[in-house]
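With one protein chain removed, the remaining protein chains of the complex are shown where they sit.
Take a look at subunit A:
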């Protein structure tokens, strides 16, 4: 187990800079998830930590060692890849034991270690099988086993669940979380799936275009997004964004519509954006914040998502699952001021 520190980490390919000075401190035993859209630099960061990509600038420390110029094998890390990368010509036992090839342990100790890992992963009966005789989930477990057997300071997971079907993904998510609780190693997990990030992480690092947008616990990034990107990236469906002008006590949305936001601060007349999550914007029988015509209805069972046209924009709100409104119907929508977010329209940054 070890801490991981990134200092002003920069990566360029030719003249193109893809990481622009990343700073991050990961505590010993912490489960940190890097999340962001394709091309945001999350996998590049992970591969730099692993030693698979050269560091253009900045420093990577694992524990108290600067590892910039160390070979991957000398960094005390193990990595689980998206397509498992388990060797098809080797049995499960040999695959799991592959990471111990260069270890100085005796054969008996290596075998014991493999058996222990297999037992933790529930694969004892599958040790003599070949990968082509395993299901997708079992293969992923072998890949995790191969990483675990080395007992590394830091585990690196590069979108390991992307190739699994939805049900198996949920199951493996749980298993990896349990595994972390059991072994307690530091884990860096890369994904583009914000649900994975929310459900697994101690802390989430949200990235975009080679910059870290926000680092925080899942609840922090959900309830206190640092900017409009984070606000819209985390949470499904995305947060509703309504542009307007600050009028001293609230936001003027145009067409006579306005939202009062006491205790919030912005410059008089400034362009702002009001954000409200679909979960917090509910269809009500009373007079609400605003009303609009229902365009589309998406029943989810317990709730119904309602797409409502408001002031030229389409917002998503939540309605009852039992008696949802019908398309074409006019509905009232409401949300409490405490559940609304205020952002600067130009910079996208959250306003107090």
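Annotations for the structure displayed:
Here is the rule we use: contacts are C-beta pairs under 8 Å (C-beta built on N, C-alpha and C of every residue); 3 or more make two chains touch, one makes a residue touch a chain; residues count from 1.
One rule holds for everything that comes next: contacts and distances are computed from a predicted model.
Missing chain, UniProt protein name, picked from "ABC transporter substrate-binding protein", "Pyruvate dehydrogenase E1 component subunit beta", "sn-glycerol-3-phosphate transport system permease protein UgpE" or "Acetolactate synthase": "sn-glycerol-3-phosphate transport system permease protein UgpE".
Checked against the full complex, the one of A:79, A:92, A:188 or A:294 touching the unshown chain is A:79.
Mapped onto subunit A, the interface with the missing chain covers residues 50-52, 71-73, 77-79, 81-85, 87-89, 98-99, 101-102, 146, 150.
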